[in-house]
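To keep things clear, I will list the structure first and then write my remarks on it.
The complex appears here without one of its protein chains, the remainder shown in place.
Chain naming follows the written order as A and B, and within any one chain the residues start at number 1.
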Amino acid sequence: MTFKHLFNKNFGKYLLGRIGQTIMVIIIGITITFIIPRLAPTNPVELKIQQMMVSGANIHPEAIRQFREAMNDIYGLKGTLLEQYVNFWGRLARGDLGPSIFSFPYPATDIIMKSMPWTIGLLLSTSVISWIFGNLLGGLAGYYSNRRWTRWAELLANSIRPIPYYIFAFILLIVFCFVFPLFPTLGAYDRGMDENWMNPAFLLSVLHHTFLPALSLVLTGLGGWLLGMRALVSNIISEDYVQYAEVAGVKKKTILYQYVMRNAMLPQITGLGMSLGGIFSGALITEYVFGIPGMGQLAYRAIVGFDYSLIMGVSIFSIVGVSVAVLIVDLLYPIFDPRVRLN
Amino acid sequence: MINAFKGLWKTSGYFRFGIVALVFALVMVILSFFSPYKPMASYKVPTDLPPSFDYLFGTTSRGQDLFWQMTFALRNSLGFGLITAFLSRILAILVGMYSGYKGGWFDKFLMSINDSFVIMPVLPILLLLNFLLRDQMNWFYMALMMALLGWAWDARLIRSQVLSLKQRVFSETAVFCGMRTRKIIFHEHMPYVLPVLFSTTINNLLWSIGMEVTLSILGLTNLNNPTIGVVIYWANQHQSMISGSWWWVAAPVLVTVFVFTGFYLLSVSINEFIDPRTRLRMKGGAA
Partner (left out) sequence: MKRLFWLVVSALFATSVVYADIDPNKEVIPGVKRGDTIIVEDPTGAITNPDSFNIWTVWAGGNGGWSHGLQQLAMDTLWLIDPDSGLAHPGEKDNTWHNSLAADRPAYNKDFTVMTVKLKKGIYWSDNVEFTSADVKYTVETLAQNPTALFGPQFKTDVKSMTTPDKYTIVFNLNAPNSRFHRNFTVRWNACWIMPKHRFEKDLKVATDLMTYNFNPPLSLGPYTLKDYDKHGGWFMWERRADWARTSIADFGKPVPPFVMYQLDLPNDKKVIAQTNHDLDMIHEVTPEGIISLAKNKWETNWFQGFPFGHPDPTLVAILPNNAKAPFDNKDVRWALALSLDITKVALASYKGAVTLSPLQYPPTGTSKKYYFDPMQGFLKDMTLDTGTNKAYKPYDTTVATKIGDMVRPTFGDAVPKDPTRLAAMLGQGWWKYDPKAASDLLIKAGMTKKGDQWYKANGEQFKITLFNWGTGNPTLQRLGTMVAELWTDFGIETTALWAQDNGTRYNLGDFDVNMGWNIESWGGNPDISFFADSMHSRFYTPIGEVHNGRNQVRYKSAELDKILDKVNLSDFNDTAKSAALGLEFLKLTAKDMPTIPLMSYNVMSSQDNTYWSGYPNFDKPYANPVTNWANSRYIFTQLKQMLPPKK
């Protein structure tokens, strides 16, 4: 099976249709995330004014009235919803999400780009690691399902899953930062270092700081893959061809890795694609507990402050990320699984 | 039915564990109706006592008996999770089955809608909706919201299951024999779809309760009504883990782990029973 083989006339048609569908899905998704925050009764300008008042600044009423008017002008919160919507697409076409409302006058895109590497770095690595280990363990557990340790592994994976992630992360924090202060509690790297990803000392520092959050994500992510893989493998080993291979005396290892796990991999690859697409919206609780300056925290702050531009920015990245991941997985599927016919 | 139960009880440790957990959950839920205190009433018992025979799960800094509070929390969280799972299952089955069997442009149309929901960033949207509906927010609306956001990936799974079933030899044989579509679906295919349904239900239950906990920890649910998340929220607001009243967090966490591990094992053992060939079981649930 080669790529060349795939590119026949039928595939071209399928490809176009699939891409068209993806674009439509993206537009629907973005529209929904455009509308929802604007239905809210909260106005970011009022939030800003309250913040001033609560901080104890001493401002007199006439001044606040003038301030309110001028701010509405600056933030461009004028016009009907439809006008704002049309303007939004116009600006988006130019790659402009507008200024962030809370970090005025900085463009929302700049702020997102600053958070992006952290989220991607943390979630990409942990997703892949937990996927690999989860599948490996799950494969073994499914194939040697009568062994005692596989039953225990399964039970353990199962009991970690319902623990609220926040609690799990927090227990790690308490144990390894408070009871045994082995890891730093603050920041994503040592203070005063330049954010230079080429510098090995910087990378080491990032590793030291992100070890616990990564560990928490791997441990909680592993269980799902483990259970999924175990189930898939235990289905496959009852298939005829595996039975034949066993009767024919093929080595157990060969059967497991070549015959069983390879075939069981397919849905897991789909799942990985999906979860990789999802990393753009970040891991809010992880970032909150461990103080990682990523997309999850950014999204949360944007929502709390009704920073429309930032909310849109984060959502767009996430929507496009997931739908492209789904598209790629769908398109690659035939390469992994020759059984799937393109029709 | 009784024989099946007996058989399972004898052969499967998973099943026994699951039944114990189920009975425990039921007893807690029933007890909640006989609680001597209102769910959140303060200073009814001494504050900050560790678990003992008088107070099985200990007491909170606000003078609440955690055992009785947990009976409400479990009831509310389970009710919320089950309703979410039930509603989203209806959607997932309808969309998954229809699109799988009908195919053609209808399938494409449904799948576009389906994919729009798959790609939606769930947490940000939930946060926003929570802000929006704040005044009217109750657990039923929240279950409805979660159901709307939580069906799509499972519908995709069911659809793919149906697609693969359609191509199987026995389906074609059945068609040739003149079996009616409905009969094929319910008699021939359902046993294959059910295990998928079961495991996605458990996953969905876990997912929705996990989401509820996340939203509660951020303080975005109705904090006047105890759920597992709300109990943890108030423990946090009293810094219980730092100040040493660990039982305030341990109670909701251990109860959750026990009950849901039980549910999972129960579903696994029943699945094995329904589908003795254990041919098809798929992983489900968009995390």
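In this section, a contact is a pair of C-beta atoms (placed from the backbone, for glycine too) under 8 Å apart; a residue touches a chain by one contact, two chains touch by 3 or more.
Treat the numbers as computed from the prediction; the structure is a model and nothing was measured.
For the chain missing from the display, the contacting residue among A:89, A:149 or A:178 is A:178, taking the whole complex into account.
Residues of subunit B that touch the chain left out of view are 40-43, 61-62, 131, 134-135, 218-219, 223-224, 233, 236-244. By the touch rule set out above, subunit A reaches the unshown chain at residues 40-43, 46-53, 55-71, 74, 100, 102-106, 111, 114, 170, 173-174, 177-182, 185-188, 191-193, 195, 288-289, 291, 293, 297-298, 301, 304-306.
Here is the rule we use: only the chains that are shown with their structure count from here on.
A straight line joining the Cα centres of subunit A and subunit B is 22 Å long.
Residues 17, 21-22, 24-26, 28-29, 32-33, 36-37, 39-40, 42, 155, 158-159, 161-167, 170, 174, 221, 224-225, 227-229, 231-232, 234-235, 238-239, 267-268, 271, 274-275, 277-278, 281, 284-285, 296, 299-300, 303, 311, 314-315, 318-319, 322-323, 326 of subunit A touch subunit B in their complex.
Every residue of subunit B that touches subunit A in the complex is listed here, in rising order: 108, 111-113, 115-116, 118-121, 123-125, 127-129, 131-132, 153, 199, 206, 209-210, 213-214, 217-218, 228-229, 232, 241-242, 249, 253, 256-257, 259-261, 264-265, 277-283, 285-287.
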